[in-house]
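For this view, one protein chain was removed and the others were kept in their places.
Letters A, B, C, D, E, F and G mark the chains in the order given here, with residues in each chain numbered from 1 onward.
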């Protein structure tokens, strides 16, 4: 059978969801942001909630996420997406409100906002892209940067004495009674993407059940910030990030 | 033996430490702040570190603490004492730097600053006065306010649905590798005061050993905010606060 | 008509609510009113005071340096406000806890044994109403009916059953005025 | 003397460091210099450009709309900056990846096979030095010795061993200039 | 066996009458005075001075640090 | 026993040549082209089209969502 | 006539918000304005009108909740006092940049720093020049009575909606803490979803329905040309406000030889001072700007043709006086008389200042 015979509408096995726009993403080649955007979009399509979903992203490489997901969107100030989400979800309790935040954003400047939104148990989904670095601003150290990992503000590697240990925000918020579903995933293989999708689906389903905050960390790469190819970034991530940020469900109530 | 025969310099068993000034405290009758001030002052006297201790308190009823301890003092913005302490301790590493923060201050507006200072393992002592309320501003709800507890912003009692569960900051910071000694105490009986003093002593000793952050919560009363007599406040505290905020050493490394 | 009053005492003596009832009574007879508390970090045992103005015309400043009447409930407040009474004005005080009584010669001074009377009535909480009653005897700036209406308005519904008691206390106050000095 | 230059290409082609060496060389001969990059969210594969000015006098604006010389290393940059070359000015480009070559008739156009030459040298990293060499052949605004000093100054100590290779590439650039159009 | 006897001095004018020392005294030595001080507080005083054992509990819990404690050891009678 | 055969379409101009699909393909169907697209990237393409089993792995991991996957079930030969 | 009540300014503004149909309030306690959230929490408007009230973890969070709520096309409000407002400035700049209606209340206390909890007017610059970064303006109303504290909720919000621009009520500790009689308006229903869609459908993030493009609320524009265009649009709005939305109150200006200019609390004291001065035979008028942005520039410029001098009376070191000078443009002397740190002018010291600084000056 020829390729051209296979490529027919009726044989379609996988294609870009319509909840993604046709805009070309500004992300670097291989950036995890693109994969996670897609997965969220697919969940929105599957649940048929495009009309009822509000995305909120603060600054970070995903500041322009609103160009890619075909839903209403709020662009928040650095670290403050959970505050916007709190208001949005309280004022429109029948909507699916999610934040999409980087590790610099959520774990550094936005630490108070995420902890309090989770503690109040706001009925929202939090997607936490942990690439261990500030991608957007040129690769500075994040609270999540691993020990010894070089960044533009830790050029000789993160020094625990100066900067403390990498911060495990996900474990931290799992301690708060307001969160009901807390999980850590990744998106570097097809299998990982499938699992991630299941988790995000569950998180959005939790909104239906008014279960409070669902929090999903995605351990990610930033090939530009890490100064590695996308492929090498995945390898580095598996070898270095996964041991420190172990994947799995941390809390499911 | 007559009273006047006992009251002689040589029979002195207990008196106000010289590290406390003679200023009359502005606190309400029975306020825990006064007791904790005294204990800190006694530790400073015992360790003979009056010349090398810098206190830092933000707003809250203890905003005027600088009037009562006979040491150098910085008055911080609401929630930010850990940031001032970070700079002070880094710039003067041989000093004993401590913050003295209320629960509204530390657990609400200052959540990011305390988490990051603890995560960096700043070589400081944090004294955390948890009276479950905003005393200074007239008794509003704090993140630590217990479920059902009435305050001026939760006049019908704290409602978990609206405001989330009371936040256990001490357990939270104990999860951070930067903290080495984390304990919860109280100050309502002589025994409790003695234990508290031992803990504060240990915390200050940790500074000598450059052990990182020592964090001591003092479960406290606020008779004005709680609208109870000091005595009834202590009873209420024991019956309601202690079960939720159990006393004891949480971490000692 | 314009009456500028300071009421000053310890927190918990009912200073603010006394002022509030007075102000509400003014509204009931269509006057302009203002009620301005001193405010501060809320702490027990501190002093509290409130400036109340009732006037037929628009009120400019709700904060004043001098007063037609000072209602004084403790020594600190006496020390602070005795000088602020306008010459020829009224100073009204409860002697309980007063160690050095007012000394001005150019004002009218009245002593009200409010605390004692309240204790006698078996209800110390009526203390401020007794004082209010005394003031209204000296300066009948609001009609009795309007005081009653003012009470209704300023008390939450669930306390309305206490209105008769309050009115009784006000009446008691009427009867407790002791003039110390008239100028 | 004043020379206003734009260097533009992909990030990673050494655009910024080429400009830096040029600027440093200017300093070595006591000129005023400015080096102004376009800056943006740091992301791979985007375009990068830098405006470099060398002048005997104080430099007013480091940001310009027109240039004496444009050094162009990809199609996007060509599209963007071809029009910005002053009439009679110089446009110098590497044909690698250029699909529609420059078309202006009123400027001097040079083609430098920098990528190819670098590959030939067995060191693609020397690409930008070849281009620089070609530019300096066309516009010898800095003396060779100052270029060498500029290289020394702009490269961190640990890269100094590479200076001979860089000088060689610059020389190679001198020899690779191909004039397409002279006006 | 040695017996101890104590006494306390309350800085009356600074006492806020919170009653915490009274509650905490193991020997019921202390009580609040029916009289008030200059700030209007019923201050603490030794109602039963003989009972005092100089344990310092009152001093430890006094928020305003206005209690000084003295103690002597007596030879057994 | 049914056998499956697949094929993919890469939106060449939008591909960023990250190579992640290539790595993820279980059948080594994909490779990066030696040619570049308009953005200068060596885009992905089916180097060994016959190998494709239409598993969609490539599509799932593509950050830019530029891969469409098709699949047919064949009767056993 | 609406309901008559004796209320604090802080209570009145809370009650007015409920009655006007505000959808959400987000605040954090700080003296002298904590009664705003306390009143709301005691009133439980969520049971009555559906209004949401959240005690945020900080002023930063409260301001960003305001931003999120405003993005939904909801009527939202926050309140604070000086140090708290400083913390809200980043978000306020975002809200202005994203062109959202929203209401911020500042019950000003004395600064700088922790300062004092006593009343002041030292946040004028912050309010009208844009304390946050970038070129933006708030619509700023300055109430001088409890009644206005209540009324301005509606007045400012209607303008905020009209211009898609955040508004501020710049009050102070006196207005916030004092009780006066206030006539409360009747309840208005909150906007329904359909009304929000109709009015704000072009921008509010209420969910992308098939009948419209997706709505994106942002203040980001990386392309300089578009960013400049966006800024031009903002500036055009501000200009239109200057031309059409100025509010002020003038008293005795017809025959005035001297002018007192004051807003908020100090304007009340100036009224008294004006009376005292007139009693002395000095022909004084009073101009009270009600809107601080837009400022009554034209009115002052005209009065500059008539009076011999102006005195700006502020509980600050002199801030509004600059806007008066800009309006008057050198025609007559404009001086400042300030008290601060929580101290309030007395009417006679104002008359003194007028005599010393302007008349004899």
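Here, a residue touches a chain if its C-beta (ideal position, glycine included) is under 8 Å from a C-beta of that chain, and two chains touch if they have at least 3 such contacts.
The model shown is predicted, which means the values in this text are computed figures rather than measured ones.
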item	value
Residue of G:15, G:57 or G:123 touching the missing chain in the full complex	G:123
Omitted-chain contact residue, chosen from A:6, A:25, A:77 or A:250	A:77
Sole residue of B:84, B:141, B:183 or B:222 that reaches the chain not shown, by the stated touch rule	B:84
Residue of B:95, B:168, B:184 or B:197 touching the missing chain in the full complex	B:95
Of D:34, D:75 or D:128, the residue in touch with the unshown chain	D:34
Chain D, residues in touch with the chain not shown (by the definition above)	20, 23-24, 27, 32-37, 39-41, 58-63, 65, 153-154
Interface residues of chain G (partner: the chain not displayed)	60, 82-83, 85-87, 89-90, 93-98, 108, 110-118, 120, 122-123, 125-126, 129-136, 218-231, 234-235, 316-317, 319, 322, 325-326, 328-331, 339-343
Chain B residues that touch the omitted chain in the full complex	50-54, 56, 63-64, 66, 70-77, 80, 83-88, 90-92, 95, 112-113, 116
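Note that in this section only the chains that are shown with their structure count from here on.
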item	value
Distance in touch steps, counted as few as possible, from chain E out to chain G	2
Separation of mean Cα positions, chain D and chain A [Å, integer]	40
Junction residues of chain B - those touching two or more other chains	27-29, 108-109, 111, 137-138, 143, 163, 223
Residues within chain G bordering two or more other chains	31, 54, 57-58, 60
